[in-house]
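Only a single protein chain was left out; the remaining protein chains are all shown in position.
All chains are identified by letter, namely A, B and C, in their written order; residue positions are counted from 1 within each chain.
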Amino acid sequence: MLIEGTGFALSIVVYLYLMSLAPSWPLNAAPPDLLAGTSLTALLVASLVPNLFLARWARNQNLLKVRVGLIVMSLLGIAPLILRAFEFPAMHIKWDQNAYGSIVWVMLGLHTTHILTDLIETLVLTCLMFSRHGDNGRRFGDVSDNAMYWNFVVVTWLPMYACLYWVPRL
Amino acid sequence: MRTARPLLLSVIIAVAPGCSGNQSALNPHGAPAIHVEHLIIGTVAACTAVWILVMVILGLALLRRRRAAADSAKSEARLTMTVVAAVVATGVIIAGLTIASFYTTRSIGGPESAALTITVRGQQWWWQIFYASSGATPGFQTANEIHIPLGEDVNIRLESADVIHSFWVPSLAGKQDLVPGRSNSLLLRAEKPGVYRGQCAEFCGLQHSHMAIVVIAEAPVDYERWAAAQRGDAMVPADPDAAAGQAAFLAKPCAACHTVRGTPANGTTGPDLTHIGARQTIGAGLLETTRGSLAAWIADPQTLKPGNNMPMVPLTSVELQNISAYMESLK
Amino acid sequence: MTREDDSELRDTALEATELDRRLTATWATPPGLWGALSTVDHKIIGRRYITTAVVFLALGGLLSLLMRLQLAQPEARFIGPDRYNQIFSIHGTNMMFLFAVPVMQAMAVYLVPLMVGTRSIAFPRLNAFSYWMYLAGGLLLWIAFMLDAGPDVGWFAYVPLSGPEYAAGKRADIWAQMITFTEVSALAVAVEIVVTVFKQRAPGMSLDRIPLFVWSMLVTSFLVILAMPAIMIASTALILDRLVETHFFNPAEGGDVLLWQHLFWFFGHPEVYIIFLPAVGMVSTIVATFTRRPVFGYLGMVMALISTGVLALGLWVHHMFVAGLPRLGESFFTASSMAIAIPAGLQIFCWLATIWAGRPIFKTPFLFVIGFMVIFVIGGLTGVMVASVPFDTQVHDTYFVVAHFHYVLVGGAVFPLLGAIYYWFPKFTGRMMSETLGRWVFGLIFAGFNLTFFPMHILGLRGMPRRIYTYQPEMPWSGLNMLISLSAIILAVGFLLFFIDAIRSGRSGAPAPSNPWGASTLEWATSSPPPPYNFARTPVVGSLEPLSDNPDMLPVAAGLRVDCRELLVTSVVEAIPEAREPSSGDSIWPLWAALATTATLIWSIFTPWAVVWGSIPVAIALIGWFWPKGTSEDDS
Partner (left out) sequence: MGTESVTEKANVNPASALMVAGLLLLISSGGVFGWLRQARELRLDPPGVSDLDRFRLMQNGISGTPPESYFALGKVYESDAYNLSQGKRLYSWFGCAACHADGRGGIGPSFLDGWWLYGPEMVSIVASIRDGRPHGMPAFRDKMTIEQIWQLAGYVQTIGSYTPKVAAPSRNDDKHTRPAENRGPAKILFDEGPAGVHADQGPSP
């Protein structure tokens, strides 16, 4: 997570660096529409609540509640991807139009990859918890690690959201 | 043509000496380079002294005679003191060198004060040079050779047409990169008349090795005479060979890439050839300008400078002779 | 996890020979090809890593001989510009990414678990994966070179020369993708080292009892973790620019050419310390052993390591002094680049003090340390020179800089590494290297190195730029170049002799006792080579030098299971035992995952869709990797 955190931080630095060189920002594009991104942000922040519960249940090794929690979190992993699909067009620019488009798409892509990775991990864990491997201390440990990772995915989004949606409006 | 290669090589070697000039940071003739040379000598001297000191201590530590009971608390404490002192001394030396470095930067100064500005545009693998027009006097373009008036600050504006290059004439000043999309500048000032050679210092592709530039520092009168000649159109060839050469030059692909002012040749891909006969070198410092080297270059540029953008144009030997005569006549 | 269960077999209950037999059954790698492909033993993987890196060293050395052949005479025609550009690009890339960083990490993969007294490295399967990725990246580069598709844009691949317009074909993509391979493997190893050092140290090995080599690898690993993402972003942006037309480096569309240099050097400068800091650890270890006393100023050394690591992240701009950046920034970076001389100086002084106070024994490893001192101090001092902006404007991108970084990297890292190989060879193989040949090797390499690289300082000051495939006869450089080329032969003979010695000793050297040098760190507490389980019983540490305290009997902790792979987890600061933790068994899945990732990465040079389709086999391999197999390692 330190590695990825550095990666996210650097992508923001690149964004700000390109911005500092540009005569106007965003370059030849309208500022992004807020709707999709803001609802995604709200959804991600809201998803922290069930996620924290899931982590607590995993710590208590409560199999039933963990199963429910994982299903909820799987759904909460799919929902942002749907919203994300609307975010790319809301940027009003494509990656091959100019450097602004390039960095915006890369930042969104980078974060989407993380949502996707965590979603796959959650889905695999959900399957595992319904299998005979489920009721096991080590699995519960994996579940709380996964919950931790989701927190990371949400927290890193917040500065990116500010950068992508609000910096162009300054 | 295969057999021509060794022949051409011997031509190169025959014409080679001559334009060597001096390309050394330790042989400075320009104010910025002189300041840096002082810094170099001072820093190297200080560092050499440090190195010798460390080596003497290392030698003593390795070979000294040891007493029976060495590890006492007292000697340990003495060692600590010594190490601390050495670290402090390092800090002091470092601070001194840093200050010397800042001082040198200050004394070199920037190119803001310069009266004359010359734009140098890096190309793969030659230098395109623009002298700007000032008032009524028109500007002109040349290649691979800069003339500057002696004892005056000259601002060199550095731009690139393709990749990053670096402008470096060590006897006159340190280097500065030519960065696409940006414009850098460098102060040149020669204190002594002479021919100073420089070379591209940032790796720029296949022919990075053959991308030299010549800076000629001359008395202001000579400089003005040169600039006036450069502003003019190319001479009309008097000699019949050269006249035939001009006709061939215009009929062949040459004219599609090169400009010779005053003729229909107005290509912009290659260097401006209006006064090529007056330049000291051809091929970006590759060969001295003689009729023989011009012929060798035109006949087979890809053997002399593999990968450069000048194609091998099929010519008869008479055409080749005539065109080289024409080139030589473009003083 | 510390539940007591009588049915589990613990090492407390067993006699030494019986314990040995059972632990071997649990930890050993099964024989045969399948065993070799699926092993996760950090010693086998570490040895593979070292061998592979040394093979790349030899190959890179051959390239440098080719360059010296071409440069021996002016306007020589042995190698044309196209081939020469590939050769120097691959020489640099190979030495930095395929030799220097991996070999240092490889030494850590082998030695750190032994030095902290644990049974295995953390995340052993990730370790296997990282090796396969590294191997694939190296083969990618070298096969491309053999097929005339080697990168030809220099090891730092400045845009736009490496960008879409000027680097035709796939050569630059191969470079950028090779970076991805080595990054993945370096990051993986860094994470393993950090976790191993933080959580798996032997009981009692509190922070102030960690051997300096382990400290240096810890700091190095943090540097890897903080610096490598920058090159990852940079190389990804380059690939995207080339493949799908993003505009990160296209000034006409709002991109910037210098952005590449900032990102590259934000990684590239720490890279130097990633290579040098492990060498600091090696030198400290060797100095301590061969002067018969602990390194002077342990705390100072640790602080120097950490502050070097921190400073390393703050001086990347000194590689860009002639790119035309604002003055003020340059002054800051001059000062910070100069300041790094202080921790480096402190380290040198501490070693000198150790030698002064100790009783030096002149064995081959120690000779290499002396060579290191002589050479590295020169490299450090020329480093101080190039930190000054005006000085740098004259020597940047010349042979002076070539000389400088060879003094730093060869003097500062390869000399300690050779010393370290002589030092730990008995531990790796159970056999001693030849002391007589060792002296010859040292003498030839030392003389050859200085004769080869010292004249380059002068060449640089006399105006010879780097990366030129030839120079004109009228330039006054041919004499020194001929001398350098001839001296390179001496250097090459030295290395050849070293390889001969290593291969010969590996086969038929004198058998080594478990602690041939009388060293004091834990890796010497077990047999040479160590058994698959490293230590029959986990050692307990009471000081910085556990073996000097109790040369005959090392206190041990007991209580680990012997019927499945288990190791002891301890606390970060004090190393107080916390839990027993299972350690993964052998698995073929890391290899599958590496193959799937390799295919995806190579394929994605050609089409962006490779990332989409390739991620499917990668995901399958990863799920297979982590899916529980119902063994006790998974389920405790």
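Going forward, a contact is a pair of C-beta atoms (placed from the backbone, for glycine too) under 8 Å apart; a residue touches a chain by one contact, two chains touch by 3 or more.
All of these numbers come straight from a predicted model, not from anything done at the bench.
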| item | value |
| --- | --- |
| Chain not shown: contacting residue from C:Ala28, C:Val310, C:Leu437 or C:Ile620 | C:Ala28 |
| Contact partner of the left-out chain, one of C:Asp41, C:Glu330, C:Glu474 or C:Glu566 | C:Asp41 |
| Residue of C:Ile79, C:Leu135 or C:Leu444 touching the missing chain in the full complex | C:Leu135 |
| Residue of B:Thr263, B:Thr303 or B:Gln321 in touch with the missing chain, whole complex considered | B:Thr303 |
| Touching residues (missing chain, whole complex) on chain B | 1-2, 180, 206, 251-253, 255-257, 269, 300, 302-303, 306-307, 309, 311-314 |
| Chain C, residues in touch with the chain not shown (by the definition above) | 20-21, 24, 28-29, 31-33, 35-37, 39, 41, 44, 47-48, 51-52, 80-82, 132, 135-136, 139-140, 143-144, 147-149, 160, 163-165, 168-171, 242-245, 249-253, 430, 527, 529, 531-532, 591, 595, 598-599, 602, 606 |
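In this text, only the chains that are shown with their structure count from here on.
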| item | value |
| --- | --- |
| Where chain A and chain B are represented by their mean Cα positions, the distance between them in whole Å | 52 |
| Centroid spacing, where centroids are CA-atom means, of chain B and chain C in whole angstrom | 38 |
| Between chain A and chain C, centroid-to-centroid distance (C-alpha), Å | 34 |
| Multi-partner residues of chain B (each touching 2 or more other chains) | none |
| Residue ranges of chain C touching chain A (in the complex, touch as defined) | 1, 187, 191, 225-226, 228-230, 232-233, 236-237, 240-241, 244-248, 250, 253-256, 259, 262-263, 582, 619, 623, 626-628, 630, 634-636 |
| Chain A - residues contacting chain C, complex | 2-4, 6-7, 10-11, 14, 17-18, 21-22, 27, 95-103, 105-106, 120, 124, 128, 133, 136-139 |
| Chain C residues within the chain B interface of the complex | 75, 77, 80-82, 85, 153-154, 158, 160-161, 165-166, 251-252, 256-258, 293, 296-297, 300, 322-324, 327, 331, 334-335, 338-339, 341-342, 345-346, 348-350, 352-353, 355-357, 359-360, 370, 373-374, 377-378, 381-382, 384-385, 387-398, 461-463, 465-476 |
